[in-house]
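Quick one: structure below, then a few questions.
The complex appears here without one of its protein chains, the remainder shown in place.
Chain nomenclature is as follows: A, B and C, assigned in order of appearance, with residue numbering initiated at 1 for each chain independently.
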Amino acid sequence: MTDPATTDGPDDYVRTSIGSATPDTITVAGLDLPSEVMGRLSLTELAYLLLVGREPTNGERRLLDAVLVSLADHGLTPSALSARLTFTGAPEAPQAAVAAGLLGAGSVFLGPAGDTAEFLADALAGRTGAALSDDQLREIARDAVAARVAQGERVPGLGHPVHRDTDPRTPRLYALADEEGVLGPHLRLLRFVADAVGEGRPRPLPINGAGAAGAVLVDLGIPPTSARGFVLIARTAGLVAQLAEEARHPIGRKVWLELEERAQPLDD
Amino acid sequence: MTDPATTDGPDDYVRTSIGSATPDTITVAGLDLPSEVMGRLSLTELAYLLLVGREPTNGERRLLDAVLVSLADHGLTPSALSARLTFTGAPEAPQAAVAAGLLGAGSVFLGPAGDTAEFLADALAGRTGAALSDDQLREIARDAVAARVAQGERVPGLGHPVHRDTDPRTPRLYALADEEGVLGPHLRLLRFVADAVGEGRPRPLPINGAGAAGAVLVDLGIPPTSARGFVLIARTAGLVAQLAEEARHPIGRKVWLELEERAQPLDD
Amino acid sequence: MTDPATTDGPDDYVRTSIGSATPDTITVAGLDLPSEVMGRLSLTELAYLLLVGREPTNGERRLLDAVLVSLADHGLTPSALSARLTFTGAPEAPQAAVAAGLLGAGSVFLGPAGDTAEFLADALAGRTGAALSDDQLREIARDAVAARVAQGERVPGLGHPVHRDTDPRTPRLYALADEEGVLGPHLRLLRFVADAVGEGRPRPLPINGAGAAGAVLVDLGIPPTSARGFVLIARTAGLVAQLAEEARHPIGRKVWLELEERAQPLDD
Partner (left out) sequence: MTDPATTDGPDDYVRTSIGSATPDTITVAGLDLPSEVMGRLSLTELAYLLLVGREPTNGERRLLDAVLVSLADHGLTPSALSARLTFTGAPEAPQAAVAAGLLGAGSVFLGPAGDTAEFLADALAGRTGAALSDDQLREIARDAVAARVAQGERVPGLGHPVHRDTDPRTPRLYALADEEGVLGPHLRLLRFVADAVGEGRPRPLPINGAGAAGAVLVDLGIPPTSARGFVLIARTAGLVAQLAEEARHPIGRKVWLELEERAQPLDD
């Protein structure tokens, strides 16, 4: 039987500090929503505050928004197509179409942001990040890459099916981080990781936008395990825009009818 | 057989202006992402640009962010609980937990933003919004309310299961809109709608935060049918924060075990 | 404050009769799972038992399975494509791909099963279904159709984007129902509904498979509001098969790359 002493009292496990509401107040991140948040903080700033525990500086906010806008959309991705197709079958439930689009934001396309964040954070765990020299980072990079290879796993944050030489988002993120003085050890390490992976290859693998984004987020103090979730905020915005366009100029139904017409038997 | 003339050529139906990518460039909202968006626009501004076709003014951006932060979180909502419970069963797929949380953002809790936006927009359709007097709006409100009642449908944007007298977000949104000079006809109409519904009731129903948000979004030019999607961006941010906390201080598993222990047979 | 008298005790609201588990037992539908269900009931029979409260007869089970197999798959539907595309982005979470596919099973494609079930059940509410003559059903059909038209709503269960003359599933369902002696008033009414809608049209609209399925389910005693959920069981099976094939012969990635290549700007 449930011990009543552990429910509905000071020992109750139901605890949260994200937000709460009473009949007359709404609190979020410990602040009164109407008077201390609305009209003062942007959504980006609130998201950071909830994940890190403090408000970002102006420079940090600029980088956060740069990360978010860089990952909001990338054309007719599998994620965007899935959202549009779901909308085709269920136009009465737009949240279902957005959810379907987010479900495809997994290990292949958006996952690299969080995977890279965690990879870099693990590599630097226990090291005094800021004081590391280039040589030290180079060595850490080599070790981390060797460990991934030994486990038969890919190194995250590198390569892109479309941007084969340079992902145009990456140099811009590095430049902005430098400009705002937040180019930290994770971003620096990621460059050496790319070098280490590139050794012995005819062509280096570029740092992709999601990987660079993951490094930025960790350098800004966002917990590595929250990086992948953070970029979902951006993807939601992109999907909402895709669906608004789909409602005006539908292509989902035409894609379906075209592919079903073209479909031929598969000889397995 | 598919007519090749309609695929892969100037008559191809596969058209989008949200974004695109080539090996060396990424375009979003018609702008070059790295040089014209990253470091200049916030996610909120990009979302607005994609939905409306122009960048928001400073005042408009302030209202947009006020709407978004006001709807990001509301404590342990069914949406937040669903996300936490999904994370309990599938911690390896955070996008699944966020998606599960968004799926509950339907007609009851977040839907009112879009429902109210569409309701107000329909009521003002074909009227020169800005030039309407209070008396005209009062009459439009009465007619719109009467029509909903005649169809046996509720008037959206009013009432809240927790905030029974005043939803604290509402007066703040109206004050900010007034301050920034964007208190438009939809926001004004909503007040008269609340009055019309309140007539003959012992207590008026308050305008809820989602309803006021919907009115703000339409007054700012966001297509009414995109309002519900727009607020999903905010909800994603709140859910990401809920999941970050769940990872540190899990309650999902405890909720499950407590409820399963308490469960008794149902005599149907 | 929560009244402890209403939690964890005889007045606790946490009640369910679907199933429960103790350390040594598992109960489902009031039966001991290992000894009374496993090896005796099929999944179809258990689903029916949970929704209706008794086990189906052999004839009823044959119709239930006929409904389910008829709605499991329909080629590369938007639902199947969405699942495959989600799998392309998140191959590590198959439940996400299946979920994405189900999300598109809304009002357009699978919804008609439940919509038709509810429509027919509403039309026959309070009438002694079995004793109704053809003439009575014809009149009920005309009234129900007229009411939908007056509300500006479509009559569910008719028409199909591919099967424009006859949906091949429909005559088979009627024949099987007749064979098994379960061709009830809802199936009979649906024919008169199709006739009523067809009056004054150059060509009649065929009863579609989902609509016929909805009528079968209600005639078999499944609550109308559960009909749409019931057919989701079938769609899950179809999606699992689509994903197994996608894993062997991926087309999701190629669809994405082809459409992104073909995409051209949209002049809005």
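Heads up, the rule we're going with is that contacts are C-beta pairs under 8 Å (C-beta built on N, C-alpha and C of every residue); 3 or more make two chains touch, one makes a residue touch a chain.
Here the structure is a predicted model, which means the values were calculated and not measured.
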Selected from C:V69, C:L132 or C:L266 as touching the chain missing from the view: C:V69
Residue of B:A47, B:A96, B:A141 or B:A241 touching the missing chain in the full complex: B:A96
From A:D24, A:E92 or A:D165, residue that would touch the chain that is not displayed: A:E92
Residues from subunit C at the interface with the omitted partner, ascending: 1-2, 7, 13-26, 28, 33-35, 37-39, 41-44, 46-47, 50-51, 61-62, 65-66, 68-70, 72-76, 80, 93-96, 98-100, 102-103, 105-106, 110, 114, 162-166, 168-169, 171-173, 176, 179, 209, 223, 225-226, 228-230, 232-234, 236-245, 247, 249, 251, 254-255, 258, 261-262
Missing-chain contacts mapped onto subunit A: 7-8, 10, 12, 14-17, 20-21, 53, 90, 92-93, 95-96, 99, 103, 259-260, 262-268
Touch list for subunit B against the chain that is not drawn: 1-2, 4, 7-8, 75-79, 81-82, 85-86, 88-93, 96-97, 99-100, 103-111, 161-162, 245, 248-249, 252-253, 255-257, 259-260, 263, 266, 268
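One rule holds in what follows: only the chains that are shown with their structure count from here on.
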Shared interface numbering between subunit B and subunit A [over half = same, under half = different]: same
Per-chain CA centroid nearest to the all-protein CA mean: B
Centre-to-centre distance between subunit C and subunit B (centres being mean Cα positions), rounded to whole Å: 30
Separation of subunit A from subunit C, taking each centre as the mean of its C-alpha atoms, in whole Å: 36
Chain centre separation (subunit A, subunit B; CA means) in Å: 22
Residues within subunit C bordering two or more other chains: 7-8, 90, 92-93, 96, 99, 103, 259-260, 263, 266, 268
